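With one protein chain held back, the other chains of the complex are shown just where they sit.
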Amino acid sequence: MATLLKSEKLEVSEEQHIVTVRQAVRRMSVEIKLSLVDQTKIITAASELARNLLIYGGGGEVVLELLREGVRQGVRVHFADEGPGIENIELALRDGYTSGGGMGLGLGGAKRLVNEFDLVSAPGKGTHITITRWK
Amino acid sequence: MALSKINEVIRQRQSLLTEWVKGQLDSGVLRSDLISEVELRRESTAFLEVLSEALDKDPSLSFRQPAYRPVLNFLEELSRSRGKKGFSPSETAIFVFSLKQPLFTALKALHIKDAEGLANAVWEVTEFLDNLGLHTIDTYLVGREEVIRGQQADMLELSTPVVQLWEGIVALPLIGTLDSNRTSIVMETLLQVIVQTRSEIAIIDITGVPTVDTQVAQHLLKTVAAARLMGADCIISGIRPQIAQTMVHLQIDLGNVITKATMAEALKTAMNRSGLVVMRRAVPSSPTGLGTSALS
Partner (left out) sequence: MDRIPILTMGHFLLVTIQVDMHDQLALTLQDDLTNKITSTLAKGVLIDISSLEIVDSFIGRMLGNISSMARVLGAGSVVVGMQPAVAITLVELGLSLTGVYTALDVEKGMQLLRRQIDADFYHLTTDGNFVEI
């Protein structure tokens, strides 16, 4: 079982907050000494998901966690919104699929950048995404 | 009360320490080649000090309580250092378990004609020391795992040498299979060298890669794409005849990446692209010239 060493909650309700999320994720990744490439990967994934949260979810909450599990440490980020939710998750994860005029790389791309990716969503129930990158 | 007596025993450190150190030396599993008696005595003294301090704060012997944190820290440090020195798990854990006997002896002396009290005290001490011992072994394993992970990373790095062939041209001779873990290290090393040497062309030589399947091709293409994003072009060389055949059978498409049969061919292409020309110098006919045969 992973133990929680630290957590931080951020609100995402305007575009500036995407930058705040990126900076918070960077701080935590540096703290557990993730390699530069791994840092860049999770920050980029968080940036994509924070923007999704704002654009498709109408804003929401981001919770960052610093974890320890055995020898490894990791950064976990939860994204939660009360927006319209995702109808077809499989389709939403596919590259090139977009409902908002973007490039359609957000979800599938973010998934490839992290070690663990968990998505829970249903129409009208909002979307909850959790990503984790282990050292 | 059993607990207070245990605390009493541990506080009378001197006699306990002598017995304990003797027990450790006689245990038969102590590595006298790795640790001196002086050092062992120093470690044992320090441990009893930390332990009695913890008992002063919280005499419950519940090792999860915050007061016992320094005790656990001490053991963690000990097992890490012993692990590094080359102690085995049992050689490490004997440090804690060997404390049982001197403690029991001392408890026995305090509980003359009180069989129940002695049984309780022994049980308490056994449980406490067992937990500490297990914690020591756990930490020992964690330390070992860290060493293994470090070595794995070192090995991966060693297996990806990037060499500069010419000003602006670097080469990466790949040997062995290319999985996703290895690819990320290959990519990182290559891109860093590209930046350092300001090279616009990188030759990836796959002569030493046993098979090229869709997966490997995918990894190669990713590396090429990342280099291109930074402003460098890649040439893939060392494609052996049978690999060329499998690639065609598997319909592997390397897109618009330039491929060459040998590294020499790739170097020629790279030089040509960089505007460099290699010329054969006219062989001088004088007898001192290197080009003349010694037999003539």
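When the chains are written out, they are named A and B in that same order, and each has its own residue count from 1.
Convention: a contact is a pair of C-beta atoms (placed from the backbone, for glycine too) under 8 Å apart; a residue touches a chain by one contact, two chains touch by 3 or more.
Bear in mind the structure is a predicted one, so any value in this text is a computation, not a measurement.
Asks: I'd like to know which visible chains would be in contact with the absent chain if the whole complex were considered.
Replies: Taking every chain of the complex into account, the missing one touches A, B.
Asks: Among A:Ile18, A:Ile32 or A:Ile131, which residue is in contact with the omitted chain in the full complex?
Replies: Of these options, the touching residue for the absent chain is A:Ile18.
Asks: Mind pulling the chain A residues that touch the left-out chain?
Replies: Interface with the chain not displayed, on the chain A side: 15-16, 18-19, 22-23, 26, 36-37, 39-41, 43-44, 47-48, 51, 95, 102-103, 105-106, 108-110, 112-113.
Asks: For chain B, which residues reach the chain that was dropped from this view?
Replies: Residues 184, 187-188, 191-192, 194-195, 198-200, 222, 225-232 of chain B touch the chain absent from view.
The working rule: only the chains that are shown with their structure count from here on.
Asks: Which integer distance in Å separates the CA centroid of chain A from that of chain B?
Replies: About 30 Å, centre to centre.
Asks: Where on chain B does chain A make contact in their complex?
Replies: Going by the criterion above, the answer is residues 142, 145-146, 149, 184, 188.
Asks: Mind listing the chain A positions that touch chain B in their complex?
Replies: Its residues touching chain B are 37, 70-71.
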